[in-house]
Every structure is written in C-alpha cells, then in structure tokens.
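Of the protein chains in this complex, all but one are displayed in their positions.
Going in written order, the chains are labelled A and B, and every chain counts its residues from 1.
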Amino acid sequence: MPAVQRTAAEERIDSRSKRVTGLRERAGDRAFRWFVAGFGWMIIALAVMVGLQLAVGSQLTWTKLGAPFLWKSDWDPVAEKFGALPFIYGTLVSSALALLIAIPLGVGSAIFLAELAPRRVSDACTFLIELLAAVPSVILGLMGIFLLVPAVRSVEPTLTKFLGFLPLFRGVPYGVGLLTAGLILSIMILPFITVITREVLLAVPRSLKEAMLALGATHWETVVGVSLPYARSGIAGAVFLSLGRALGETMAVTMVIGNTPKISWSLLDPSYSMAAVIANELTEAVGDLHLSSLIAIGLTLFAITVVINGLARLMIYRVTRRGAAA
Amino acid sequence: MGGYSMRRKIVNRLMFALTALCALASLSTLFFVLGYISYRGLSSINWAFVTRLPKPIGETGGGIANSIVGSAKIVGLASLMGVPVGVLGGVYLSEYGHNKTGFCIRYAADVLTGIPSIVMGLFAYVLVVIPLKHFSALSGSVALAIIMVPVVLRNTEEFVQLVPHTIREAALALGVPQWKVVMRVVIPTASRGIVTGSLLAVTRIAGETAPLLFTSFGNPFWDNGWMNPMAALPHTIFTYAISPYEELHRQAWAAALILIAFVIAVNAGTRLLLRPSTGVSH
Partner (left out) sequence: MVKTLAMPPQYIPDSSPQGSPGGASQAVTLEVRHLKAGYGTTPVLRDVNIKFYDTKVTAIIGPSGCGKSTMIRCLNRMHEITPGASVEGEVLLEGKSILALDPVELRRHVGMVFQRPNPFPSMSIFDNVASGLVLNGARNRPLIAERVEDSLRKAALWDEVKDKLRQPGMSLSGGQQQRLCIARALAVEPRVLLMDEPCSALDPIATARIEELMLGLKNNLTIIIVTHNMQQAARVSDYTAFMLTGELVEFTQTQQIFTKPSDKRTEDYITGRFG
C-alpha cells in the first residue's frame, strides 16, 4: 500500500489486523457464514433424525404387525396384542371436543380484543392470555384431577338424564373420560387461537373495513362480512396449530382421561390417548414388541403433528408473511 | 325499515357483548388457576418443605429440595446446549437466510415447535437412554434442549432482524469484516431480545413433564450425577398427584405453587421489562 499514507500510530494499531486483510479476510467471512449455517442445518437434521430414530425404534412392530397395527383395537401387552386404534380414537375425539369449545371462545375473544377493546386494554389482555399459555400442563392436570373431575362427575347424571337419548351421553359417571380431557385441552389451546386470531384480525386493512362501514353496515356486520373472511386463512392456521397442540398434549390428558384402551361412543366413558399411553407404559414395557409398539405410536403422533403443523404454518405464512424470505 | 334497522343494531350490541364475555372467560380462567393454586398450596410452603428431602410414605414433613435442585440442573444443562445452537442458527437466518435454505430451516423450526414434547422425550429415550441402558439426567436435558432450540432460533432471528440496517452499514464503513460486524455489533445490539426469548424458552421447558418421564425418570433422593436419574419439580408434581395419599396431594399443590410462581414471574417479568409488546411462542 505505498500510495496510502499511514501514520506511525496507525501502523502500530493496525499491525495485528494487517495480517488478516485481502482474500484471507473474506475467507473469514465465509467461514463464519458456514459456521452459523451449520447451526441452522442442525434444525433440519434434527427434524429428520427424530423421524428416523422413531422409525428405527419401532421397526419390530411394523415388521411383525404391519400397517394393521394402526386400525386394530385390542391392546393387551401381556397377551402381546397391540392395536393403536383406541389411542388414536381417544386422541382425535378429545382434541375435536377441545376445538369445539375453544374455537368460539377464542375467536370471540379475539374479535373483542381486535375490534372493540382500546389498544392498551387489548395489549394488556393479550399479555395475560399469553400467560395462560405459559401455565405448565402438569399444573392444569393437577387442577383437573382434584377440581374438574369431581365437577364433571357431579353433572354427568344430569347430562345422562336429559341427553341420554344420544349415545354420546350414556354410561356410568366416572368423572374421568373424553369430556373432561376435552375441557382441559380447550383451556390449553384457547390462548393460541385467541392470540393468533387477534393478530390476523389486526392485519385486516382499515380501508376494507371502512368501505363496508360506509355502505351502512353495522360494526358487527363488518366483522362478519369483511374481517373474518379476510382473516380466515390465518384463523384456520391458528386452529390447525392448536389441533397439533391438543393431539400431542400429554400430562393434563393422562391425568383426567381415565387411561382405558377402549373405544366407546360415550363422551362420559374413560378413554386413552396416544401421548398418554406412551407416558404411562414406556417405563414399564413388558417386552420388545411392547416397547416397539409404544414407539410406533410415537412415530404416528409425530407424523400426524408434522402434517398438521406443516399445513398450519403455510396458512399462517400466507397471511402474516412471517417465514417468508423478506 | 325502522324495525329492521333496530334489529341490526341490537344484533350488533348483542354479538359484541358476547365477544366481551368470551374474553372475560379466558381471562378469568388465568386468574382462577393462579388463585386456586395459591389457595391450595400456600399453607403447605415453609422452609422445611423447600430444604428437605421427601420422607417415606406415612411420615409427614417431607420436602422437595431434591426436585428443585434437580429441575435447576436439568433445565440449566438443557439451556447450555440449546441456547447457543438456537442463537447461532437464528443469526444465520437473519443475516444469510433470505433464500431457499433459510425458508427450509424456518419451516423446519416452526414445525418442530409444534411437535409434542412427549415425542421429543421419546426421541431422547431412543437416542440416549437405550444406548446407555439406564435413565439419566443427561437424557432429560437433551430432550429439553431439543424442545428449546427451535423456539430460541425463531426468536433470535426476529430480534436480530430488528437491528437497523444503518447500524450494519456504519460498522462496515469503518472497515470491519462482516463476521465481526455480526458478532460484535449486531448481536450485542439485539441482546435484550435474545435474552428475553431465551428466558421465555427456559420457562417453557421448566414446566415440561412428559419428556422427563422416561429420561431423567425421577429420584426420591439427592441426585447421583448426570448419568443417573434425577428428580424434577414438574415430574414430582405428577407422581404425587396420581398417588393415593392425602399428604402427597398436599405437597403436590405446594410444589405446583412454587413451579407456577417461577414460570409466571420469569415469563411476565421478562416480557414486561425487556420487551415492549406481544408474541406468544408460535
């Protein structure tokens, strides 16, 4: 660098950095990029590895029992009979029940927070609702056992009396069962539906709403006619995301569902879920096939939640443009 | 016409009143949970409870000191493994991730966030417990770390992205190599957000029970090192809750109060102090 004048002080200060100029410096940048990219790739590797490991761990079940494992309904580890259907059924029904309760409540709350509440009230309420999402599920399970189960048990005779003509509400009042599981799951997913729906409702362009209001529509008609349709993809994403949560929720469900591998029409009967059977039986698996079948249930749960979350994310990306390369 | 318009106005009022009720119901659930746990747990918390080991069934006066310490250790190790991976991966997404690879990583992280924690526990079981042939605190930490990584990653990306472009330009214009711009200027500028996100991830895994059932397994005594079973607070709450003993139920409520106090305090505290506004971990 003869052309550029350098002071003595600069020579001294720069003496260390001079060694890392030119091409080698850019090599440093490249090395750094590869270094951090490695950590990014670890996420993809992790996702693939979870699937692979579970597939390997459950190999015995797939080779011995094959796909019918998924639709057989007997589960008797001692007799070496393994069918996952009761767990899949219990998981799906309890989750559906949870959605049935949480969607109206969550979307309703979100409409209130996005459309009616002043911004500061809305932010404060959202903050608190997010706190509800932070409550550990074992604690909701604890409340489920000692509070919700007795409560459900006490209203079950009434339900049977008035709605007993439906197969959904027959049977002995245990308190534990699909209905209780659905109730507790709805509390767990409510914050997700509320917060995401509020976010997408807030993203509805003002001009659209004003156009509708200018036509003489009431505020509520604007919400139903403009905001909800505009946000429907995002709301659907929120619902799917919550469904993914509900399907895999373990502790609270294990504590209140009754843990009985039986398929029953009645919501009042004890049932079982995929996550719950893994939680309860894995440490006490009586043989290789039992262990392998539990891992197979885990793999099934993994596959279902990957598909559901994958769809949910794509729907949410479309509305909020998170995830899109900016 | 007048009656029709009147009906529309009433519908308007009625529906919004209903939405307000929905919001009220959601909020009261939170306060009810917090209030009820305090009501059941507060009377059983005393110094002995948090400093003593559990007593055999039938004796009263046992504590949960081993669970508290165990939780701190398991969550601490999980954070040591999970936070650096998540932060550096997030830096990749923010600084270099505006391409297909970035999209794939982002998508994988978002999907992983939604995978049930019990599946992650199962993964740690197959990966660590089966090869070592016994339960260990280490495997519990691995499971929790895996749950933590995608959350920290997406959060870090979000906050590093918020660092203004002008700050990067200023550093580049001083003749600083890009990697140093990122490490020494951009990351420190985003550090509050990164810390917030990491703490929120810590509160999330601190309450996790399912992945610990068959990894760290639980232990009624002081732990015997990373390669052996270790007690953890949420797991202890679960085992006490499903036990048939009144005394253990009482302790479960007290332990639940300690756990929820920690989770809520750290969660609310970090969000109030370090970050202005919302963003549930979705």
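Just a few scattered comments:
Basically, contacts are C-beta pairs under 8 Å (C-beta built on N, C-alpha and C of every residue); 3 or more make two chains touch, one makes a residue touch a chain.
Nothing here was measured: the structure is a model prediction, and the numbers come from that model.
Residue B:191 is the one among B:101, B:191, B:228 or B:243 that touches the chain missing from this view. The omitted chain makes contact with just one of the residues B:104, B:167, B:242 or B:261: B:167. Against the chain not shown here, chain B presents residues 164, 166-167, 169-177, 180-181, 184-185, 188-189, 191.
By our rule, only the chains that are shown with their structure count from here on.
Remark: chain A and chain B have CA centroids separated by 14 Å (rounded to whole angstrom).
Residues 8-9, 11-12, 15-16, 18-23, 25-27, 29-30, 33, 36-37, 40, 84-85, 88-89, 91-93, 95-99, 101-120, 122-123, 125-127, 130, 146, 149-150, 153, 161, 177-179, 182-183, 203-204, 206-210, 213-214, 217, 234-235, 237-238, 241-242, 249, 252-253, 256, 259-260, 263-264, 267-268, 271, 277-278, 280-282 of chain B are the ones that touch chain A when the two sit in their complex. For chain A in complex with chain B, the residues that touch the partner chain are 20, 25-26, 28-29, 31-33, 35-37, 39-44, 46-47, 49-50, 53-54, 56-57, 104-106, 108-109, 111-113, 115-117, 123, 125-143, 145-147, 187, 190-192, 194-196, 199, 218-221, 241, 244-245, 247-251, 255, 275, 278-279, 282-283, 295, 298, 301-302, 305-306, 308-310, 312-313, 316, 323-326.
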